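== chain A ==
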Amino acid sequence: MTNEIVCAGFGGQGVMLIGQLLAYGGMLEGKEVTWFPSYGPEMRGGTANCSVVISDQPVGSPIVAEPDGLIAMNGPSLARFKAAVKPGGVIVYNSSLVTETPELPGVKICAVPANELARELGNDKIGNMVVLGAFLGLTKAVAVSSIETALQQVLPARRHHLIPLNSAALQKGFSIAEA
Partner candidate 1 sequence: MERVMMKGNEALAEGAIRAGCRFFFGYPITPQNEIPEYMARRMPEVGGVFLQAESEVSAINMVYGAGGAGGRVLTSSSSPGISLKQEGVSYMAGAQVPCVIVNVARGGPGLGGLTPSQSDYFQATKGGGHGDYRLLVYAPGNAQEMVDLIGLAFDKAEAYRNPVMILSDAIMGQMMEPVVLPPLREVAPDKPWATTGKHGRSTPNVINSLGIVGEDLERINIELQEKYARMAADEVRYEADGVEDADLVVVAYGTSSRVVRSAISRLRQEKMKVGLLRPITLWPFPQQVLAELAAAGKRFLVVEMSTGQMVEDVILSVNDRSKVTFFGKLNGTVPTVKEVYDRIRSLLSEGGEG
Partner candidate 2 sequence: MKKIFAYPCALAKKRTHYCPGCTHGIIHRLVAEAIDDLEIQERTIGIAPVGCAVLAYEYFDVDFQEAAHGRAPAVATGVKRVHPEAIVFSYQGDGDLASIGMAEIIHAATRGENITVIFVNNTVYGMTGGQMAPTTLPGQKTTTSPYGRDTATVGYPIRVCELLATLDGPAYLERVSVHDPQHIIKAGRAIRKAFATQVAGKGFSLVEVLSSCPTNWGMTPTQSLNHIKETLVPYYPLGVYRAPEEVTGDDE
C-alpha cells in the first residue's frame, strides 16, 4: 500500500509544514516515508508544493507525478495539479480562495472554507491544519493522533503552546470530511 500526496499553495500558507506532518505521522506509524519540497525562486511569497509518499515498502521516487491525494490551498495550485490526480484519488481544496467547483470523474473532491474556519478558531494561520484534518478524514492516510505527536517533534518548544489550537483545527477539518 502506497499513498502519494501533493500539498500545494502560496508560500506562507503552511503547505510544506502539513506535508512534513503527514510524512512524520507516517513514520511514527512505522511506515516508509519521503517528503520532497519544490519552491519557486522567491525567498518570500510565490508558490510552493511538496510531495509526500507513505508506504509499506521502501519508497522509490520521492517526486509524485500522479498523486493519490492532493491538498490545494489556492486556485493556481488546484489548477496545476488536479488533472494529475489518479482515478480513485482525493482532492481537498481551500474553497475560501477558489471560486470554481472542480469536477473530475472518479475523484473524490472536498471543499473546505479554510480561511473562514481558521478565523472562527481565532487564528488566521491555522487554515492549513483545517484542510489537513479534512484530508485525514477522507483518506485516513495517517491518524490524527500521529499528526499531534508529530507536532510535538516538528514544532520548536517555544511554539508548543499552539498545539491545542492545531489539534482543534485538525478535528474541525476531520469532522467536515466525515460529515
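How were these picked? Simply put, all candidates are chains of the complex that A comes from, given by their letters.
As a working rule, a residue touches a chain if its C-beta (ideal position, glycine included) is under 8 Å from a C-beta of that chain, and two chains touch if they have at least 3 such contacts; residues count from 1.
Owing to the predicted nature of the structure, the values given are computational and were not obtained by experimental measurement.
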Single touching candidate for chain A, where 1 or 2 all sit in one complex: 1
Candidate 1-touching residues of chain A, taken from the complex the two chains share: 20, 23-24, 27, 32-37, 57-63, 65-66, 153
